[in-house]
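All protein chains of the complex are present and in place, except for one that has been dropped.
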Amino acid sequence: MASMTRRRSAELPDHPDFLWATDITPKKAYDVIIIGAGGHGLATAYYLAKNHGITNVAILEKGWLAGGNMGRNTTIIRSNYLWDESAGIYDHSLKLWENLEEEVGYEMFFSQRGVMTLAHSVSDVRSKQRNYYANYVNDVDSVWLTPEEIKEIAPIVNISEDIRYPVMGATYQARGGIAKHDWVAWGFAKAAADMGVDIIQGCEVTGFNIVDGKIQGVKTNRGDIAAGKVGMVAAGHTSVLADMAGFDVPLQSRPLQALVSELLEQVLDTVIMSGAVHVYVSQAHKGELVMGAGTDSYNSYAQRGGFHVVEHQLAAACELFPIFERAHMLRTWGGIVDISPDASPIIGLTPVENLFINSGWGTGGFKATPGSGWVMAATIANGEPDKLAKPYALDRFVSGHLIDEHGAAGVAH
Amino acid sequence: MMVNTELAKSPLGGIGLGDATKVFLKEVPFTPGFDLRVQPGTPAFTAVIDALGLKLEPTVGRVMRINADCIVSEDEFPAQGGVIALCLGPDWWYLTGTADIQKLLSSALETHHLSLVDVSSQRTKIEIYGPSAKDVLLHYWEQDLREDNFPIDSCSQGVFAKTPVIMWHCCKDCYILFPRASFAKHIWTALTDAAVEYL
Amino acid sequence: MSNVTFTFDGQQYTGVSGESLASALLRNGVIHFTNSSYKDRPRGIMGLWVEESNALVNVDSGPGEPMKASTTIPIVEGLITRSTQGVGDLPDTRDNSRYDKSNRHVDVLVVGAGIAGLTATKKFAELGKSVILIDDQPTPGGHMRHLGTQVPAELMAVLELANVTYLPRTTVQGLYDQGYSVATQRRTDHLDANVHTEVSRIRTWHIRADHTVLATGAFQRHLVFANNDRPGIMLSHAAATYVSQGANPFKTAVVVTVDNQGYRDALRLHTAGVAVSAVVDIRETAGGASVEAVKDAGIRIVSGKTALDTAGTPTGLVSAVTIAKADGSEPESIDADLIAMSGGWTPIVHLATFIGIKPTWVPALAAFVVERNDVLTSTTGMLAGDFGGDDDAAVFFGPELTTEQALVAFVDFQRDATLRDFNRAIGAGMRSIEHVKRYTSIGTSHDQGKTSGTTTMGLIGQAIGKAPDEIGSLTFRPPYISIPFAALAGRDRGLLSDPIRTTPIHSWHESAKAPMEDVGQWKRPWFFPINGENMHAAVLRECAAVREGVGVMDASTLGKIDLRGKDVGKFLDMIYTNMFSTLKVGMSRYGLMCGIDGMVFDDGVTTRISENHWLMTTTTGGAAKVLDWLEEWLQTEWPDLEVYCTSVTEQIATVAIVGPKSRELMSRLAPDLDVSNEMFAFMENKYADVAGIPARVARISFSGELAYEINVPGSFGLHIWQAVMKQGTDLNITPYGTETMHVLRAEKGFVIVGQETDGTQTPQDLDMDWIVSKKKEDFIGKRSFSRADTAREGRHQLVGILTDDGSAVIPEGAYIVAGVDEKTAPPVKHIGYVTSSYDSAALGHSFALALVANGLARKGEKVAIPMADRVLTGVITDSVFVDKENTRRDG
Partner (left out) sequence: MLNIPCPYCGPRDETEFHYGAQAHVAYPESPKDLTDEQWAKFVFIKSNPKGWLAERWVHNSGCRRWFNVWRNTATHEFGPSYKPFTQQPKSPA
């Protein structure tokens, strides 16, 4: 690996002395209540205040801020999706990322180190190339790499033709990369709080007050709170909330596992995904390898999955990246992802007036955090779907106009 | 169907390896096999039992046989007309043996709703025997092989080295795998790799 | 006890075989072990086992491994190690060690072979249960090993019982649902060199136990005071153990304690010849045997005080400790080269929390414990709160410190996280343990908070006036200790990383040096190059041979499902979009399947062998999926249908001979078979001896050419293939692979599911409305066709595209823009994309299939295909390029 210069990783800078007020007592009423203080909920509140001047907002979180998928994901950011609708919302999100730290005023370790998606068979190459050309016409930056070019960018990739599923090429989005999830969430939280948003942790929504099909507020373990508008941004728990509100959502909550290694000298300075062999990996700023795989097959809210999924993923990793053979798995964890039938999000109005939904981001929510918050804020503020969000309305499942991103999801499920 | 072994090829060419005092592995080529599907408690079921002369019990995992003592390391079952029935599902048996099973069941097939499909080429047969046989298998087989749970003449379908197989505990220290022909080489590689430590 | 030579940071040392690297280095007087990750402060060994968070090394000898705790590495002759600063490095060489896995079911799994674990083992073994006893130490006894006391003989005896399996040097890494555990066993690292290579270095155990006993014991905690990280500051239990085993570089010790364990360790230090200047106890009063014994030994006891700060030598080793009251008053300095901390016990709750059990805080023990006794899981020993009596610990984590002192008071050594960081987190509004962890990075290092976890919760409690269990719950994630990736890959590496499927004819393809295409798990010949042809040349040659002469293809990978019963026709009428119940015996029909969403799901040819016996073929990749699909409908929706499904994919080998000369070849292979069109029509099946083997021959064509598919039992596949090659020699029989097959079918406009489809196409989209029955009341997917979007005008439809430049092959997947005058620079509105694209020998021209919005109405329109490096132009055509009238299929 002569072509590879190994870097020592650095300590992260300190967080600010003050982040947000704790132990807030909820007011009797708010203009807008956001359910869920995950990345998307925090971003929604932030853009409600910043873009629409709506600051009489409460974010209700049953646990601790950013303690769901936002706190337990592999932080990959990219916008090289297949369909035009996806290119619209994900690339909007990526453009927001590109100025986010400055705008929010918080270090987020947003690093555009590129995202590589490997192809391992003739048909795999065909579908990845289609993705590449789709990105081209949508003006989403993307290049096609030969195995040799892959080796240039990521010397640790095994491009030998003798491995079980040889690397035959890859799409590469140079603008893609990673960010540090807690820092992103805390940046949004601090900025929102600074603009007057109440972040109320340990406050669980137990029901909705609905009169004549119109939302009046929510019931919580800390009493009823009235609200003109309510946004559900609860990822894996969306189905539970929708049940309370009396409508169906086509979502299934599944475990998604990830793992990290110990701190290692830098050997990988891009993000590599391989749907065919079910592994994706990046090396974080401090030097740990961060890896994810496919979701477990069954519904679960337990935040844990089967160990065989992890074993399969590490076997695949050793084949693709022989240098990882001696790396150690230090910690595994599971998140709860809300999977929609077409692997695309569900954003917009619900059968209940002034109750809005943003869910179904499945395995790919982190990259969309700013974009999702942006369109959700606009949708709530205007009472009608933002133009980028329109295609993602619930009614697409009735009309059949699905946006099938299974092929383009991080791992083909 | 009688196999013309002049022209036929088995997936592993009858390969064998090992040491019977530790563990021995070998393919037994051209073992006849049939998938039988019939609903217990129906006239069809009775007809099958009469035709085979073997009282099938619809208990998944049970193996029943007549005239078919398993003699490991012999390529043939000793008796002619032997029938072995592995119950794979509530209405599903895998039949093997030396008898002409197709012929035995031909009249039942004409009059009843049942399915008998020749799968002699669908699967091959690998014998694993010796004191370490079970240990070798447990490197890949995740089901419970303890004698009280999987005694002699138990069978099971499951995943072996990431491929589907039928497993039969045919006699002491002896297990038989029926892997699908297309996976036979993979399973052989996996088995021999695991056996190394015991030889 | 023999001596062994090993290397640490380039210097050779001698140690006692069987001891740990940490022990051996202390024996050699190495106290300053390394410097810390970020603040570069001198650090020494502080712990005894996996709780160690300072003394990590990279192992360079043997297979090599980064980031190992020196306290867990058995020294062996020739061991070479390097200290790390909290960051590992990965060698570029392959790790050729063998790793494997094994699976066990057992009545009872006992985790931990301390007294509690051995006692539990005895209990269950005597009840006749099968027991697996797992312990991460090389020998049983737990703490007794460290105390050097004998394990009672009746407990040692259980290891010999027939129904007990004892696995030493094995770590239970994870506990999961329904009694499933994962453990890793270190099988060779403790052995001297050249172990037999067939023995796996690490074995991963998968264990399913009816009941799991957790007897995991406890770690000792450190205390948080200023400069508490100097080399020579250790956990008292660790220091006393090393010293009493002869690894003693120390002269004078001060023991700082919150419980009686400190007194017990003071005595061990004293006995081993270390001068104990004082036992400093935060408690005002202490009693018990160990306290009395310390008094009797004449050791000074300081009550109501604790360590506040330390002083160091020029090289950074600890030289003195300042003790004071908890508020910092009444300071006094005492010289010592060993500060032994006893901050209380932290039971090892990891495995319990992995399955969602929340530990409970017991103030009397100053510890989180797990008391559990249910069907699946029980706890015992220190984990369950049995600390053996007289510890009497104070709930105390460290004295009040000034901001300056807090800057160097370490909570997490490896992360260099200090009380100051911690205080800032509280000040910033962090309340949840999870937030504090993330703010400070406490507990995220190599030891995953084994020592700092409880301390952190205690400190938050102290800071905001709550009990530790009000802060959140002490939760850990698997694995218990870090595991090499390769160990978890086990044997699933190289050839075995994923099963390879081959047909009976595979050996022939290999000897012909055909490059293989991975189709799912199958290896299929891609093309058959002769004398150095490239793929393009080979495929043009193969295509031409098929269209003009005769070619042969191995079609054995197609999925095949045998269907029996009187209701098969009725069933297939629901499964396929077209009608099957009307199919005549002996005939085959092509069919298309949709999902309930109306989107194309699989396709294939199904044959009616006899009245109640059918044979379905599926795509190569779709076989398992389709069988599951059929069974699902039969079992969960229509159980009354008399249909049995049996997979026969490998049972039947299929050799397709294709091309105008295939009739001649077929008649040679089967002299008794009348191969004339009159007697053997398209889509008909005949039975005949082919090359001496009874076969079913079918007039099925996927190329548009006259073709015969010869179906025989798999074991005769190779024989038939060889016979075909022999009989066809003078006809210039040409074997061809998947690529040529794809070109030939594309020239005829035949779709490939997965290439022309991506799960969003209806049959109508594929210009296959002809295959959608209008007569049938219902079939799977029918209802979805009438949904607003599915029924709308202008959906993407399958068409052909001919480029203006016939030598230019459009890349598959390229997107299409309407008209050639339109803007082609991105972003640009597209009307569809290319699904298949090839050069064609038959056309002498490239061609493509594409899905284009409203494409069927657009035939003749000009289009552009914009790409980064060029823009191609062409015209939309019909999707059939060769033999539109289907005349060739009859020869």
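Each chain gets a letter, A, B and C, in the order it is written, and its residues are counted from 1.
Please note the rule applied: a residue touches a chain if its C-beta (ideal position, glycine included) is under 8 Å from a C-beta of that chain, and two chains touch if they have at least 3 such contacts.
Note that the coordinates shown come from a computational prediction; the quantities given were computed from them, not determined experimentally.
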Query = Which of A:S111, A:S253 or A:T379 sits in contact with the chain that's absent?
reply = A:S253
Inquiry  = I'm checking contacts with the chain that's been left out. Which of A:R126, A:K190, A:H237 or A:H406 qualifies?
reply    = A:H237
Key: Contact with the hidden chain (one of B:G16, B:G53 or B:G89)   = B:G89
Task = Out of C:E632, C:D674, C:D689 or C:D769, point to the residue that touches the absent chain in the complete complex.
result = C:E632
Ask   = Hey, which chain B residues sit against the chain that's not shown?
value = 60-61, 88-90, 92, 142-143, 156-159, 164
Inquiry  = Could you pull out which residues of chain C are in touch with the chain that's been left out?
reply    = 176-180, 206, 208, 356, 596-597, 624, 628, 631-632, 635-637, 639, 777-778, 782-784, 786-788
Ask   = Can you name the residues of chain A that touch the chain not displayed here?
value = 237, 239-240, 243, 248-253, 297-302, 304, 306-308, 341, 397-399
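To be clear about the criterion, only the chains that are shown with their structure count from here on.
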Ask   = Which of line, ring, star, complete or other matches the graph of chains that touch?
value = line
From chain B, the most remote chain by mean C-alpha position = A
Request  = Determine the centre-to-centre distance between chain A and chain B, using the mean Cα coordinates as centres, and give it in whole Å.
outcome  = 49
For chain B paired with chain C, centre-to-centre distance based on mean C-alpha positions, whole Å = 32
Query = If you average the CA atoms of chain A and of chain C, how many Å lie between those two points?
reply = 21
Query = Considering chain C alone, which of its residues make contact with at least two other chains?
reply = 492, 495, 498, 500
Task = Note the residues in chain B that touch 2 or more other chains, in rising order.
result = none
Ask   = Within the complex, which stretch of chain A touches chain C?
value = 1, 6, 8-9, 11-12, 14-23, 64-65, 67, 71, 120-123, 126-127, 129-134, 136-139, 143, 163-165, 182, 201, 261-265, 267, 287, 302, 304, 306-307, 310-312, 314-319, 322-333, 396, 398-402, 404, 406-407
Ask   = Hey, which residues of chain C end up touching chain A in the complex?
value = 37-38, 63-67, 86-92, 94-95, 174, 176-177, 180, 182, 204, 354, 356, 416, 421, 424-425, 427-432, 434-435, 438-439, 441, 445-446, 448, 472, 477-479, 482-486, 488-490, 492-495, 497-498, 500, 517-519, 526, 597-598, 738, 754-755, 758-760, 784, 787-790, 811-815, 817, 826-828, 830, 833, 866-868
Interface residues, chain C side, partner chain B - complex = 100-105, 130, 198-200, 206, 208, 491-492, 495-496, 498-504, 522, 562, 564-566, 642, 644, 646-653, 691-694, 713-719
